[in-house]
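The complex appears here without one of its protein chains, the remainder shown in place.
For reference, chains read A, B, C, D and E in written order, and residue numbers begin at 1 within each chain.
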Amino acid sequence: MFYHVKELQYEAKVSRPDPEYAKKLQEVLGGQWGEISVMMQYLMQGFNVRANKKYRDLLLDIGTEEIAHVEILSTLIARLLDGTSLECVEAQENAYKSDPAVAAVLGGMNPQHAIVSGLGAMPSDSVGNRWTADYIISSGNLLADFRANLNAESQGRLQVARLYTISDDPLVKDTLSFLLARDNAHQNQWIEAIHELEQEAQDVVVPTTFPRECQLQAASYDFYNTSRGQADADGPWAQGVAPDGRGTFNYVSQPVPYGGKAKLSPAPKDVYDTPPSY
Amino acid sequence: MFYHVKELQYEAKVSRPDPEYAKKLQEVLGGQWGEISVMMQYLMQGFNVRANKKYRDLLLDIGTEEIAHVEILSTLIARLLDGTSLECVEAQENAYKSDPAVAAVLGGMNPQHAIVSGLGAMPSDSVGNRWTADYIISSGNLLADFRANLNAESQGRLQVARLYTISDDPLVKDTLSFLLARDNAHQNQWIEAIHELEQEAQDVVVPTTFPRECQLQAASYDFYNTSRGQADADGPWAQGVAPDGRGTFNYVSQPVPYGGKAKLSPAPKDVYDTPPSY
Amino acid sequence: MFYHVKELQYEAKVSRPDPEYAKKLQEVLGGQWGEISVMMQYLMQGFNVRANKKYRDLLLDIGTEEIAHVEILSTLIARLLDGTSLECVEAQENAYKSDPAVAAVLGGMNPQHAIVSGLGAMPSDSVGNRWTADYIISSGNLLADFRANLNAESQGRLQVARLYTISDDPLVKDTLSFLLARDNAHQNQWIEAIHELEQEAQDVVVPTTFPRECQLQAASYDFYNTSRGQADADGPWAQGVAPDGRGTFNYVSQPVPYGGKAKLSPAPKDVYDTPPSY
Amino acid sequence: MFYHVKELQYEAKVSRPDPEYAKKLQEVLGGQWGEISVMMQYLMQGFNVRANKKYRDLLLDIGTEEIAHVEILSTLIARLLDGTSLECVEAQENAYKSDPAVAAVLGGMNPQHAIVSGLGAMPSDSVGNRWTADYIISSGNLLADFRANLNAESQGRLQVARLYTISDDPLVKDTLSFLLARDNAHQNQWIEAIHELEQEAQDVVVPTTFPRECQLQAASYDFYNTSRGQADADGPWAQGVAPDGRGTFNYVSQPVPYGGKAKLSPAPKDVYDTPPSY
Amino acid sequence: MFYHVKELQYEAKVSRPDPEYAKKLQEVLGGQWGEISVMMQYLMQGFNVRANKKYRDLLLDIGTEEIAHVEILSTLIARLLDGTSLECVEAQENAYKSDPAVAAVLGGMNPQHAIVSGLGAMPSDSVGNRWTADYIISSGNLLADFRANLNAESQGRLQVARLYTISDDPLVKDTLSFLLARDNAHQNQWIEAIHELEQEAQDVVVPTTFPRECQLQAASYDFYNTSRGQADADGPWAQGVAPDGRGTFNYVSQPVPYGGKAKLSPAPKDVYDTPPSY
Partner (left out) sequence: MFYHVKELQYEAKVSRPDPEYAKKLQEVLGGQWGEISVMMQYLMQGFNVRANKKYRDLLLDIGTEEIAHVEILSTLIARLLDGTSLECVEAQENAYKSDPAVAAVLGGMNPQHAIVSGLGAMPSDSVGNRWTADYIISSGNLLADFRANLNAESQGRLQVARLYTISDDPLVKDTLSFLLARDNAHQNQWIEAIHELEQEAQDVVVPTTFPRECQLQAASYDFYNTSRGQADADGPWAQGVAPDGRGTFNYVSQPVPYGGKAKLSPAPKDVYDTPPSY
């Protein structure tokens, strides 16, 4: 069960309204790697844990923090939209035609911030795609999922870093500096959790519990150079012992097919596919 | 530019048609973590590389291999649908009402395999969601993206392993044993590529080039226990030096808000939001 | 069966082309609360009526009118795009770089109005999301659905009102004044239809026919104050007899869990979830 | 900011695993009117409130409770999937072909519960559509949004009632009886909140603050009978004073167009539309 | 403007309820090539016509007929769901476990037909994907769009034919025989309309008005054999005068790249892409 306090986990203030920046900031609220994604991903993973309860606690603690991040960014976006009167939007329309300097104020505003949300944050990204659960995963395998989480925090911090650089509002930057710090903490934390699981399993390949004899050993460490030229032949992915310690990489410079030609049987007549006689 | 040979990279044979298994197998062709996802993700990342050309080569070599995996699975699914006459589907309808044993043959078939694709594979998952680019990422930051790739191969191999267990067709299992092996190879390879980039950067936090002084140091290594109870207090994510070597984890057992209460200004009247006077 | 006359239900004229406004106006054609949504929602509800035929007639009469609204808005948008030559779009590109005043004319045009629809209306919202049936509902329960309809007309009129304020074209405003009037009529009409159904059922809680003894009476009128502070304690939702007349609101200032700790059993080994032993 | 306790708001127990019912129950977790929808809708509305703070508190209190409902249903679904070994799924495949009685146990299981989520709940509906923010609204106008909320609770309780009837597991029914009770409470509460806002505004038409003289009065209370036959002529939507008290309904039995024929100008040649000369 | 009569364009009767067939029939109502698609595609194309008014009339006449087809199929689906009590669905659950013969009656029912639509048709396909405007096109170029329409009627009739074969209900088949006939008529009609436009333009390549000298003539009639083996060398697409009469096909058996190696410049440092020095 969950509880709320009215204070924000961190301040979300702005020096001045900036609707165009509000549009861009939507990316890290409702975009593919935004706070809604990590909130929903960690909560769903946490609710589904069938392993040691410390992992459930870990996921739900960070997931609960992420709800607060959704709150922070929603508040920040709403404040960047403060005071945007529709007369102003109308003026912009006309200004575009006569006085570009005035027009520019709202030039890049997301029209849905005026028409749909009434100057509120939306569950959408910076170009208006609505958030979708296509973005998240909860697989029941924590090593796989913690890698998903590490990736999400990596992509997320990358995007916040880019948004930090674009902004020149010290208060906005202050809020982002908090989110950057938390993404720093969370990347480090998922790395530790991944290491712990890898050590427990004494393996690095997901799923670690699948019987290795059931995979085709002959192809398990090959690198297929499917192109002309071998610029990638010297990388650590192409030679030496593999990280799982169970094989050695083999660079195949001219890979050939193992299989025969693909060919399908004709369809029964009543499926109305094109007959083979044509 | 790309070229094709008519042979499959690996055999894709079946012992007998099995439309219900065909439905399930769609997950690793057109699902969130299926072969279309890794094909499109690696190709887009490869086309966008602005770093050392060996990474472009690495991405496009593996991406080109993944097109062949899409071909293998499409062929396998089509063969699992061989010979499914619509009269048989009609029989099933009736059988459901009289003879369950007959009915069961096609009981779990995806109706779109009959109605839409005419016994062909579809760019969809096991419940029929069409593939979407929501599933993939190409960020320009290779450390972030290689983590995405490691995750994709982890989730993908996990799903193939589950499908392997469900099947009892030795030929289908043979094809899956090849895909399991390739996912084994690719997980190992992305791990190596990640290590190389981390060593180059002497950091593990994406983006490694963002100035650390711009993030709020005070919050960079905290773990906030946002719940009652501390089952996660003893994990390696809660104490000791962080993997980036730049800080020490700090477990905050009773975290409190840093910010003030969230409160927004009234909207201009012409936005037609609810006025604050109500 | 349906018939068409070539006259518009109401004029859809413009004083001058305005591609940027055309982009915004898409919201009330193909957006979440646009005319396509109410058209499709009322038609589907009407086709599915299993209750008194007057409700089928009511839904299909209004639904049929909404097709005419789709026609009006499509025409209006196309006329706002009149005469937009691609040379002009090219000029804009260059103008952006040299003469902002000229550039501004097309500054906010939706590029798909040029590239995709050839200066025609699209089944999309103001940021380009394609219309989806995710927006609509037909549940078979008319009290529920008429509430959905009242909401749709409320959200729709709100958006048209905002677009009315933004426009300064008297002819566009004239068309919108008609749509505002119809949304006024329809809100009133759905309110009446809702009241009729509530009176018939002598209840206001959907579904009115579900046996009340099957719900947990003890929790049926509680308000749980899940936060710190009680700003919402004095509202009519927190005290007094409830609108259904069957209970009295109970404000629970410090709600506690009724249930035990969530805990799941381990997964069977062959699912390849993380084992509990880790 | 948010906090979590490990106890569930209400019990989520099952008498026995039932994967087919788990599939159906997904509808009220991740479907259009499921708990994720109301959770996200109330939180986003709450974060965006620019009106009296009691409404923010109201929305966030109920929104925070809804996170707990997501937790309850996720737990319930996971428990309905307890112990589903993949060997069992394989047996089902074969059983379909030989022993329908055995096959039937897992006959209607969602394959993604095995392959994707590893026996965990998913952010999806009962046929596998992933949750999308297309389902929700936060408009800044609370009268509009509370109507959306009343509708959501109505559709939601309707679906839970149907699922209650389908189930024969007394423990599952017990959990559902709690959710039915909460939907009862919330419908009553939104009705009260709507009445308060209507009384404040002395109007029932959203947005109440839009100047009525800007809408076409002549069409504001008409009912257009766009069909042949007048089964809906006697309803309260067709005669008498309208609920807003500002006009009287007017049933137009044979409505005619107010506008002229729709006709568009030719496109500039360089758009490559079909020329009018053809 | 549009009008409705209460009679169906064609009968939509059933011999007996059949929920499983109702599920399949959804494909041609709300699927990619279903009646909603052609209805919306023709209406949007018709509203956007900037060419000769006869084409507007043609599109809106057929588009208006398609609304009636949506009505027919919605009615047919609802009737196939007649009388499906939820007790029956519950019985099915239990029957799956004890008496497969009973269970089979509702075995393949779409659960949303019970839980969401209350035994009504849905704007979805046979696996539950909601209809989306991604399926349709209105480009302003009628030769292109009539080809889209011919394709839609071809795919649509193919799917109805498959559904006709699956059914054994003579009344359902009677309704489908009407839809098959209309798709026959419409395919013929779009073919004629295409021919007329091609003759007007004296060209078959869309857009016919684009200046041919602006395309790279050297590549305009080549066929690139990008694979090993030349099974397609003898087709009419590989030799002889092309249908546009302006060139001769040229089969290139071993195509080579015209361009140089792809290589991108490094990103500016503040984008935080991976630096080229790594």
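Going forward, a residue touches a chain if its C-beta (ideal position, glycine included) is under 8 Å from a C-beta of that chain, and two chains touch if they have at least 3 such contacts.
Not measured: the values here are computed from a predicted model.
Determine which of the presented chains are touched by the chain that is not presented, and list them.
The omitted chain makes contact with A, B, C, D, E across the full complex.
I need the residue numbers on chain D that touch the omitted chain, in ascending order.
That gives, for chain D, the contact residues 158, 161-162, 165, 270-272.
Which chain C residues touch the hidden chain?
Here the touching residues of chain C are 1-6, 47-53, 55-56, 86-87, 89-90, 93-98, 100, 103-104, 107, 110-112, 114-116, 118, 127-130, 140-143, 196-197, 200-201, 207, 209-210.
Considering the entire assembly, which residues of chain E contact the chain that has been omitted?
Spelled out for chain E, the touching residues are 5-12, 32-33, 53-58, 60-62, 64-65, 68, 71-72, 75, 78-79, 82-87, 114, 118-119, 132, 134-135, 137, 139, 141, 143-144, 147-148, 150-151, 153-155, 157-158, 161, 164, 173-174, 177-178, 180-182, 184-185, 187-193, 195-196, 204-207, 210, 214-227, 229-232, 234-237, 242-244, 247, 249, 255, 257-262, 264-265, 267-273.
Quick note on the criterion: only the chains that are shown with their structure count from here on.
Could you run down the chains that neighbour chain B and chain D together?
A, C, E
Please state whether the interface between chain A and chain C is built from the same residues or different ones, using more than half shared residue numbers as the mark of same.
Interface between chain A and chain C is built from largely different residues.
Measuring centre to centre with C-alpha atoms, which chain is farthest from chain A?
Between chain A and the rest, the longest centre separation is with E.
Could you let me know which interface, B-E or C-E, is made of more C-beta pairs in contact?
C-E
Over half of the residue-numbered contact pairs in common: that is the test. Which of B-C, C-D or B-D passes it against D-E?
Interface equivalent to D-E: B-D.
How far is the middle of chain A from the middle of chain E, if each middle is the mean of its Cα atoms, in Å?
Each chain reduced to its C-alpha mean, chain A and chain E end up 32 Å apart.
As a quick test, compute the distance in whole Å between the mean CA positions of chain A and chain D.
26
I need the residues of chain B touching at least two other chains; which ones are they?
Expected reply: 5-6, 32, 53, 55-56, 86-87, 100, 103, 107, 114, 118, 127-129, 141, 143, 158, 161-162, 165, 207, 210, 226-227, 229, 257, 262, 264-265, 267, 269-273.
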